[in-house]
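A protein chain is absent from this complex, but the other protein chains hold their places.
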Amino acid sequence: MAAEAVGAWFLEIAETTGAMTVLLAKVLARLVPPRVDARELVKNLYKMGVRSLPIVAVTALFTGAIMVIQAATIVKRYGAEGLLGWGAGFGTLREIAPLLTALMISGRVGANNTAELGTMVVTEQLDALRVLAIDPISFLVAPRFIAIVSTLFMMTLFADALALLGAAYTGDALLGVSPTTFYNGLTSGLLNFGDVATGLVKSVVFGLVIALTSCHFGLATKGGAPGVGRAVNATVMASAAGIFVLDYLTSFALGD
Amino acid sequence: MIQFKNIVKSFGPKPVLNDVSFDVPTGSVFFIIGASGVGKSVLIKHLVGLLYRDSGEIWLDDEDISKFDESRMGAIRKKCAMVFQHSTLFDSMTCAENVALPLRKHKHLSLREALAEARERLKVVRMQEFADRYPPEMGDGMRKRVAIARALTVDPKYVLFDEPTTSLDPVSARRVDALIRELSDKLGVTSIVVSHDLTSLFAIADRIVMLYRGKVRLQGSRADFKSTEDGVVQQFIHGRATGPFEL
Partner (left out) sequence: MTPTLARPNASSPHEPELEPLEHAYEPLGFVGSLGAAGIDLIVGARELYSVFVRTLHYVVRGRREKGAVIRQMYEIGNRSFLFLSITMGFIGMILVYQAGLQAKRIVPDFTLLGATFLELLVRDFAASLGALMLATRVGAGIAAEIGSMVVTEQIDALRMCAADPIDFLIKPRFLASIVMTLVLVVCAGAISFVAGGLTANIAFDVPLRTFFNHELVDFGDMAIGLTKCLAYGAAIPIVSGYCGLSTFGGSEGVGWATTRAVVNTSLAIIILNFFISGAGFLVFPG
């Protein structure tokens, strides 16, 4: 019984992964030579990017603050105020900012994308495209794909900056570490460009995960309005799980 | 000329079409009638590659299209347009943008040219005043006319109508009927209409085929249908509650 359930679960994961790989191949085939609808791309970049700024900003500011609060205990214990910037910055840039930005974008953009594609599928709008001899992949999926990946990359850059800002001012308020000391700690050489780059590479990987899962579950929607809800649910879970697994793998692959 | 030859289609264990064959002559208004769920819509979706048959052949202008893959279907879909039952306009685009989309994609017009052309084409269906409205704001009849304009953008030889008058008020329904008749008379377009609207049937049909329990029950002209002795057909076209007709 339990073994059966686990078996079925594995089969399901294998099937989903396979379908996503096929989708990825189809999207990549539309990129060389580029057959992507430019108008849809711009529309989606605006909708996904610009409109996600507020929640990414709030998340980043609070995350930076929380990182400093967590580091504060340790800093106080060792009296190492000068290291606060480095302590909070290391985790923020390499790990927490890309991760939390990805989770928020998955919730907002990924889930939205699934709901949108899912609605188009259940109302036959996708069939309508095909009947007009317009390729749904290059018209709908590829622009969203590119928009999601580039949105997450840019949002991570933005979140990095805001998180450090939040961290600096929380350090000032909570521990009396001046923002100047904080930034000195950041730039004194213990942190380098590689740390920022690690975070940014991760953001691209997470962007691919979100784009693939959200497009896949959106296109695979079945069964009317409740089906759209189920698809959204499946997307956010699969994205979260995928993000963590790939986070681990990229962390190891990139190393120090 | 479209020919269906021995089409068999089932969904899982449930057989829907069981050996269906008939010809659609060019230039006519051709009606496919039958009870709800008999497989009328299923049948015409085979023509544009939205569904694939289990066995049988579909000939369209001397090509067997039943085995065409998605990429070869592209050419067929430009020849054979479809108007969906719920019109299925793109909700995120205005009427003009809906019509402009295939123009932009297939005639390689710029956005501005495509929108201008789209307005011209909306005039044909008398929808030019609504060019900048979004589909959810409009009534079913208006959406249907925009959907027809959109289907005609590729200058198709054949147009498939999936229950074009279902859920329309009587006035809108008769206007759609007139439009379909006009397409055939003025442009020589062949229309295949899936319907169980008896009023349209007797107003505009040139030829009719009736599907019953997965098979063709009768095909012929309006006169043939009126004069048939077949009790099942009689019951259907007179809309009687009792008789030999089984669902």
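Labels for the chains are A and B, by order of writing; each one numbers its residues from 1.
In this section, a residue touches a chain if its C-beta (ideal position, glycine included) is under 8 Å from a C-beta of that chain, and two chains touch if they have at least 3 such contacts.
The model shown is predicted, which means the values in this text are computed figures rather than measured ones.
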item: Sole contact to the chain not displayed, among A:M20, A:V122 or A:I137; value: A:V122
item: Contact with the hidden chain (one of A:T63, A:S138 or A:T151); value: A:T63
item: Residues from subunit A at the interface with the omitted partner, ascending; value: 47, 51, 54-55, 57-59, 62-63, 65-66, 69-70, 72-74, 76, 83, 87, 90-91, 94-95, 100, 103-104, 106-108, 111-112, 114-116, 118-119, 122-123, 174, 190, 224-226, 228-233, 236-237, 240-241, 244-245, 247-248, 251-252, 255-256
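Rule of thumb we're sticking to: only the chains that are shown with their structure count from here on.
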item: Inter-centroid spacing, subunit B versus subunit A (mean Cα positions, whole Å); value: 43
item: Subunit B partner contacts - residues on subunit A that touch it in the complex; value: 39, 123-125, 127-128, 130-134, 139
item: Residue ranges of subunit B in contact with subunit A within the complex; value: 48-50, 70, 73-75, 77-78, 81-82, 84, 86, 88-91, 101-102, 105-106, 111, 150, 154
